[in-house]
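Omission of a single protein chain aside, the complex is shown with its protein chains in their original locations.
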Amino acid sequence: MRKNSILFLAGIVIILALGFLLPWTIRNPFYFFVGYVVLQYVTIATGWNILGGYAGYINFGAAGFFGAGVYLAAFLYTTLGLPLPLCILSAAVLGAILGVLMGYLTLRIQGVYFAIATLGLVIVLETIVHNISALGGASGMAVYGPRPPGWSPGPSQYNFTVMLMIAVASVALARFVEISWIGRGLRAVRASEDAAECSGVPTLRLKLLACALSGAVLAAAGSPYPFYTSYVEPVTAFSLIIGLNAIAMPLIGGTKSWAGPVLGALLLASVQQIATVTISSELNILFVGLVLIAFVAFAPGGLADLFSRKQGRAKP
Amino acid sequence: MNDIVLSMKAVEKAFGAFRALGPVDLDLRPGERLGIIGPNGSGKTTLINCITGVYRPDKGSVHFEGRDISHIEAHKRARLGISRSFQIPRPFAGMTVLENLLVPLDYCHVDGSKEERARAVLTSVGLAGRISHPSESLSQLELRKLELARALVGNPKVLIADEAMAGLSGEEIDEVLSILFALNRSGVAVIMIEHIMHAVMRFSERIVCFETGRLIASGTSAEIAENPLVQKVYFGE
Amino acid sequence: MLSIDILLNAVVTGILLGSVYASLALGLGITFGILHIPNIAHPTLVIAGAFFVYTFGQWGFDPIFAALIGLAPFYILGVALYIFYSRVFERRGGANVLQSLTLFFGLSLVIEILLALSFGSELKSVSVSYIGSSLKLGLLTIPYRLLIPALLGPVMIAAVWLYLSRTNSGTAIRAVAHEERALSIAGLNPASVKQHAFGIATATAVVAGAALIMIGPVEPFAGRFQIGRVFAIVVLAGMGSIPGSLAIAIIIGVAEALVASYLNPSWAPGVAFAILLLGLAFRPQGLFGAAR
Partner (left out) sequence: MKTRREFHKLAVATAAGLVAPAVLGSRAFAQDKPIRVGASVSLTGPLASTKNGLIGYELWRDDVNAAGGLLGRKVELVIYDDQSSAANVPAIYSKLVDVDACDVLFSPYGANLSAPVMPFIKQRNLFMIGMFGLAGNDVAKHDKFFHSGPWGPNSGRDWARGFFDLAKAQGVKKIAIINADLEFSKNAAKGGAEVAKEYGMEIVFNQSYPPNTTDFSAIIRNINAGDPEAIFIASYPADSTAIIRGVKEIGISDKVKLFGGAMIGPQYGALLSSLGPELNGLVNSHTFVPEPTMQTPAIKGFFDRYTPIAVKQGVDPLGYYIPPFYYVAGQLAAAAIIGSKSVDPAKMAAFLHANTVDTIAGKIAFNEIGDWKDRRVLMVQLRGIKGNDLEQFRNPGHQVILDPPSLKTGELAAPYNKARTS
């Protein structure tokens, strides 16, 4: 356990160092635009998995949390001129509050109701944004992001590095949750809520904690988005594709451990990014839908599980 | 006032128009072996759920070590020392046998190394060889043992064994009984809910019988066996 | 602006829309309410039904007649879906909610895309003689476009309800979720009862689809906007209560119409979910269901 943690920490340091160095070595900004999107999905998948994977509570409303983060960051930056880190932090806090609120309303009953309620969160939040003129409503809101600091060569590289830091922080948080008493309790909840409760696990409080952490990560994933597109409007901020990917990526990668969502997001987001600039059509979403069905039906443990099973078999 | 560890006073529970339980009064002494019998739907499981906190009773109160626990949550009752096993084993799937025991240890305060405690308990119930196996791979008997081990790892004061022997063979029943006897010798009060009559008769110091939500008889094994009301419930007119 | 005719018309429109929502939710009331299978693809199946009706409309069939033709193929589709669903999960000894929700989520995406690929993503509508004119009753003006689908809903709901409550095979459906063992003792195969139920639920989608496309044009992705409403209806009605779902649907329809008339139409999409969230928070067993 300790050895793994040291390895993990070393990995983080190396990845962060690359995040600061790569913008100076790779000249072509395109890779940072694409990299940003991939990392955004790594964060989303990781955040979703804290609740969906560990606790088994499915959240169809990832786009709601994401969009809330997008809009709060855009609003705070354009009206109050808050610095970027504070925008991200505020978005995370809002996401946590939304998560607790959702959880408090629905978690005392079966998980399926929670799932249905999250479907509604997106629509309710989108409706609210439409009706608040300070957020631009349907016309959207132009956001001219901060000038990149000296350590970053340009805005796309800067956004990339910021997103990388958020992604790394999220993965570290997810891993901490997973290996700590929180994760064990959540897995117990997932397996049997009654048995967990009767084993002394405060299931409701634990689920609320998971909702809060998951919501915080999902909202944080959205907070740099206004600076990436320079423009926010409700349809893309609350886009269905975010909710879809949030579920598909962990499921494809594997929901049991932090590596699953990361793997799934790297894979699926990269495929989608390549598809956008190559084949591109409705087939893209069709592909995701079919892959989703295939994994649920034939490989519920995700890629991580397939790999470990294959390796397990290879060993005599 | 330490001669009563758990007491229920006029506890009632209804679902809609259907009164599932009560009113029931029942006391448990520390270290006592209490058997609860009664046909299906007689309110036994509802009673346990009221004790462990899965349900809140509609009326009446539940006291544990002199303290009213009627309104505290199930996990807190578990931490106080009321522990249960489930009728249908509910292992924490996706975890190893050892991890299954670490869950209560994470949340109930136990002195010393958690892992050592878990290993000791697993050895005592005869699961030492299965420590790092996934819990899904266990046999029926092993699942029952795991269920008991998980219930007693947190050092409970009261253990409720809900049909812990259903579907087991004669030898397996003896094995489970010996685990429960051993546990009881260490001072834990055990409530056994069971349909396997010879087992519950052999185990219990006192037996109570439920019928349509009410306690209809109470006494030693011999008394219960002779009780006409109980006979009527079990053998008809 | 608060004149009596606006209020009256808003309430009546709400009732009519609510009745249509109830027929949208009927299939889900069976799959989710009775069988406890969270079929979030149901609204998309309704859209598929609408496209079926549209296709037959192109050949000159009346939407209602087209829907009747569609009952059989949609029943078969439903049976096939259930067989796929049970094959996938029964091997693993029962479905967990996460996986079945995800399966149906993927399924609805696939159906949407297949519809978009075969019909294009533009809006499709049917043209029938009674669309565009309305019934005038004193202060009330009721478009036939709304009236006819709204009458179709209760008829179908009543038929399904009578079937479920008065016939043996209907009773078997209601029993299957709870008393699977008892059912097999009675000589019925639970799997085939569930297939049958899923078939009926899916067959209702084509009628609901006909209602939807009569009211207004439909595009392949329109199902998403109904998910909230149909789940709100089924859950708040108290799982599986079919008369209850009609009542809840009408409450939601009227609430939306009043919000649109007196507050602002742009708040209307949130109404169903707001009602659902409040309902879940304060009366999770539903307004018409018994406590569990």
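A, B and C are the chain letters, set down in written order, and residue numbers restart from 1 in every chain.
Convention: contacts are C-beta pairs under 8 Å (C-beta built on N, C-alpha and C of every residue); 3 or more make two chains touch, one makes a residue touch a chain.
All of these numbers come straight from a predicted model, not from anything done at the bench.
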Chains in view touching the one left out: A, C
Option touching the unshown chain, where A:W48, A:Y113, A:Y158 or A:Y228 are the choices: A:Y228
Absent chain, residues of chain C that touch it: 1, 3, 5-6, 9-10, 13, 17, 116, 120-123, 125, 127, 131-134, 141, 143, 145-146, 215-217, 219, 221-222, 225, 257, 260-261, 264-266, 268-269
Sites on chain A contacted by the missing partner chain, in the whole complex: 4, 7, 28-31, 33-34, 36-37, 127, 130, 137-140, 142, 144-145, 155-156, 225, 228-231, 233, 235-236, 239, 241, 259, 262-263, 266-267, 270, 273-274, 276-278, 280-282, 284-285, 303-304, 307-308, 311
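What we mean here is this: only the chains that are shown with their structure count from here on.
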Far-end chain from chain C, centres as C-alpha averages: B
Cα-centroid distance, chain B relative to chain C, in whole angstrom: 45
For chain C, residues that touch 2 or more chains besides their own: none
Of chain C, residues touching chain A in the complex: 38, 40, 88, 92, 96-99, 101-103, 105-107, 109-110, 112-114, 116-117, 121, 224, 227-228, 231-232, 235, 264, 266-267, 269-270, 272-274, 276-277, 280-281, 284
Chain B - residues contacting chain A, complex: 52-54, 73-76, 78-79, 83-84, 86, 90-95, 99, 102-104, 106-108, 150-151, 154
In the complex with chain C, residue positions of chain A that touch it: 52, 56-58, 60, 104-106, 108-113, 115-117, 119-121, 123-124, 126-128, 130-131, 240, 244, 247-248, 251, 282-283, 285-286, 288-290, 292-293, 296-297, 300
